[in-house]
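Here it is, the structure in full.
Every protein chain except one is present and positioned as in the full complex.
Let's look at subunit A:
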């Protein structure tokens, strides 16, 4: 099977929830394939967003580009509905002045239908996420 970036709106993926929304920097910017656009939080933490693949996927590698994110928790679900999330990955990120954070995660047991990203703390009052790519394969459609 063909490996693709599963986190692209052009692949049918959607952000179905985000706890912050500035209409100039909406959460869709995370999966639009454009590294210049971003989603920003608008104050206080934790903040989260949920990505829906609309199919069963198996993720092998995640790359998250962000700014000022300190602690990131990723949960996943294999349900048809966005529920039954289980803890999957937790990372403490490093802040490098003048550079985006580029966090690469090799994934074990990457079967998912939804991913939930929770930013539990940040290096500033606000944090932003530019892109998330999930390399892997589409396993099957939701029936």
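Assume a residue touches a chain if its C-beta (ideal position, glycine included) is under 8 Å from a C-beta of that chain, and two chains touch if they have at least 3 such contacts; residues count from 1.
Here is the rule we use: contacts and distances are computed from a predicted model.
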Just by its UniProt name, which of "Transcription initiation factor IIA subunit 2", "Vacuolar protein sorting-associated protein", "Protein BYPASS-related protein" or "Intraflagellar transport protein 27 homolog" is the chain not shown in this complex? "Intraflagellar transport protein 27 homolog"
In the complete assembly, which of A:15, A:67 or A:138 touches the absent chain? A:67
Where A:3, A:80 or A:125 are the choices, the one touching the absent chain is A:125
Name every residue on subunit A in touch with the hidden partner chain. 22-25, 35-38, 40, 42-45, 67-68, 98-100, 121, 123-126, 128, 130
